[in-house]
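Below is one structure, written out as structure tokens, with a few remarks after it.
Apart from one protein chain that is not included, each protein chain of the complex appears where it belongs.
And then chain A:
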Amino acid sequence: MFESSQNVMLKPTESWRETLLDSRVMELFFTVHRKIREDTDMAQDSLQCLAQLASLHGPVFPDEGSQVDYLAHFIEGLLNTINGIEIEDSEAVGISSIISNLITVFPRNILTAIPNELFSSFVNCLAHLTCSFGRSAALEEVLDKDDMVYMEAYDKLLESWLTLVQDDKHFHKGFFTQHAVQVFNSYIQCHLAAPDGTRNLTANGVASREEEEISELQEDDRDQFCDQLASVGMLGRIAAEHCIPLLTSLLEDRVTRLHGQLQRHQQQLLASPASGSIDNKVLDDLYEDIHWLILVTGYLLANDTQGETPLIPPEVMEYSIKHSAEVDINTTLQILGSPGEKASSIPGYNRTDSVIRLLSAILRVSEVESRAIRANLTHLLSPQMGKDIVWFLKRWAKTYLLVDEKLYDQISLPFSTAFGADTEGSQWIVGYLLEKVISNLAVWSSEQDLANDTVQLLVTLVERRERANLVIQCENWWNLAKQFARRSPPLHYLSSSVQRTLMKALVLGGFAHMDTETKQQYWTEVLQPLQQRFLNVINQENFQQICQEEEVKQEITATLEALCGIAEATQIDNVAILFNFLMDFLNNCIGLMEVYKNTPETVNLIIEVFVEVAHKQICYLGEAKAMNLYEACLTLLQVYSKNNLGRQRIDVTAEEDQYQDLLLIMELLTNLLSKEFIDFSDTDEVFRGHEPGQATNRSVSAADVVLYGVNLVLPLMSQDLLKFPSLCNQYYKLITFICEIFPEKIPQLPEDLFKSLMYSLELGMSSMSSEVCQLCLEAVTPLAEQCAKAQETDSTLFLATRHFLKMVFDMLVLQKHNTEMTTAAGEAFYTLVCLHQAEYSELVETLLSTQQDPVIYQRLADAFNKLTASSTPPTLDRKQKMAFLKSLEEFMANVGGLLCVK
């Protein structure tokens, strides 16, 4: 019944008050656990019970006082149970769940209302357990255990810290500092090599080290451990006074050692160039240390941001401000601006801003890397470290570079002097970062992920106008643009996705502030060559004959890739220019579809250009422009259809990406439909002034294009193809969109198509993933509403919905299903019930008549009566529908499990 709910919070009704608030009950559970804790299985169950009790909330508590008493009692019991014992492996996860539930469920004011001493003991215990679980988790990693119980427990506790400290106004300032230092130190220690740390040490202190093959599918640490790192970063901020200088000195020490080690390798190579293998153990240890230090620093100094303006964390800002009186700004700038020199060699280095010094420590790592590259030691460097560096710089630049003073109450003087607007510091650092990007793209073109992170840093530098303004003042930027337009090495060695993003960055840079003449010149360098080269190729008289020649094909491919990149650069303020530029190409691309009809990879790329343009631009396009795009897409679909009907594909490898074209077409149609949901256009507002007074006569609508496309796609889809997850998801997304947006068009579909659409929905509800099932349920609701509106009781759609009623009825009442689906299923159910009231009553009757147990019969009959009580007769009225959904929830809680328990 409740598939997805492992950790349900305990929220009983008032009637449980006497039982659950009786302290003897709680004590009983603790006693039981103490008695059976050595039995692995039973211990887990008893801890599960305690975790439930730790999540107690709701009407069972008459007032806050009783909640405080309960919590105090519980914590006492917990501390008595775990203090002074050696925790068993099998207890770790359970105990951390208890703590995590306590911290999540009980409000801060309750937590702080328990006796001070008890609360302190609780937090001390939490800190102690966190460090201890962290160490055990590290051991598990060394031993490469399959079941990482301590890692799971550690994750939970770190997350609890994050919850606990985030809402800090209930605690006096600095309350958690000592604990934060403790947890932070232990995290760092577990991740550094000996002698500073214990990484890769087994319990008896023996170092273990193996070089394993790591596949590209292995997640990067920064993603795999992002939750841990976020918690540790947060704790680092709370204890900034300790943690920032600690990270700085650890990093500075590693930089010096890395530099020395690389120099020794170089001398060794010079002395005996042929001397085979060098032991890289020392280097690898340094790289791994630096790797973790950079990750922690990245998470400490800045937040992950998606869509929102990244802000400097207040703790970091306060820390810098607090010390700014003791800081010498000039020395700080000198430390920042001389990454080639040892920090400690700069006079007065101890009177510098600590945050800037931490940044400069990473710039020093970056500088050692750059110098090693210049000394031809690239083969000794770690691409992973290279990745970490640009990842950090991107994260840092997003938050700190050209800090916007308007966003803060108070700003640190060192920050605003070093990287504020109109400062030498920011211009210097932009130049430095750009140089790093260019060097990386040349040197690391063979390291896909590193090149990708690098080009993302470049995008960060230009995606905000203020930063772009500085970037375009660098000569390097112009060189990069020219080099890319020439398609010469090393940039054309980059993988296509990196080249795309590079194009995106170059286009974004073009919207920086420049005088008209410069701007003209810029576009002449960046976009014009693209157009010129493309037109030169396709306008050759013998293009048809030479189109398969490799240079020609490469030229075409590169252009199409670039077009995707240009589309990706779309922002609201440049869409007018970019749309017009791309539209010229789109029409030519359709011609290419014909020419390259036998070259699937090129056809796919052409469709992809359309997918990208629709994806990025349709939401900004007004009526006239949208129509241009619809028309182009329609023509594309027509050509595609002409070339694909009756085509038999040779089946060497029936693999998903053989159907890439189909997937892309469906994506295109979905993107075109998305305008119905997200539309920022103000009838060509952004185009005003570009093409005044264009008459709008709607010749093609989104519906036309999409239905044409569906006519095309449906016959090509088969049940076999739905076995491919990406095709399946895209397909159902598309048909759901269509049912939601154009339900009135569905009954008008040709009979075959209508049938296969209905069959698809049935299939989706009965035998696909729960996501697909949810989509189908969402599609059924508007279809049933459409039927109700049309009032035709003999239409095929009407008959089809009757069948859906039975399906949804069975799903809700008889089958196990994901609880997340109840809302979608409920809405569909209600609409269907409205439409087919008689059939619904029949279903209920049939179900009841099969019940032999009179108790169950009565319970079910009552539940069904209650279910429809608030909505009799059922009508498509919002208020009634909501009432029904609420009753359905109660219905499910009451009898939902009754019939599906076997």
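Annotations for the structure displayed:
Criterion: a residue touches a chain if its C-beta (ideal position, glycine included) is under 8 Å from a C-beta of that chain, and two chains touch if they have at least 3 such contacts; residues count from 1.
In this text, contacts and distances are computed from a predicted model.
In the listed set "Eukaryotic translation initiation factor 5A", "Phospholipid-transporting ATPase", "Amidohydrolase-related domain-containing protein" or "cytidine deaminase", the entry agreeing with the UniProt name of the missing subunit chain is "Eukaryotic translation initiation factor 5A".
When the whole complex is considered, the residue among A:Gln548, A:Asn587 or A:Ser767 that touches the unshown chain is A:Gln548. The hidden chain makes contact, of the residues A:Glu27, A:Glu152 or A:Glu447, with A:Glu447. For the chain missing from the display, the contacting residue among A:Asp147, A:Glu213 or A:Glu541 is A:Glu213, taking the whole complex into account. The omitted chain makes contact with just one of the residues A:Phe74, A:Phe133, A:Tyr287 or A:Phe798: A:Tyr287.
Interface note for the absent chain: among A:Glu38, A:Glu601 or A:Glu890, the touching residue is A:Glu601. Within the entire complex, the positions of chain A that touch the omitted partner chain are 211-217, 283-284, 287-288, 291, 379, 382-385, 445-448, 492-496, 548-550, 598-601, 642, 646-653, 655, 657, 660.
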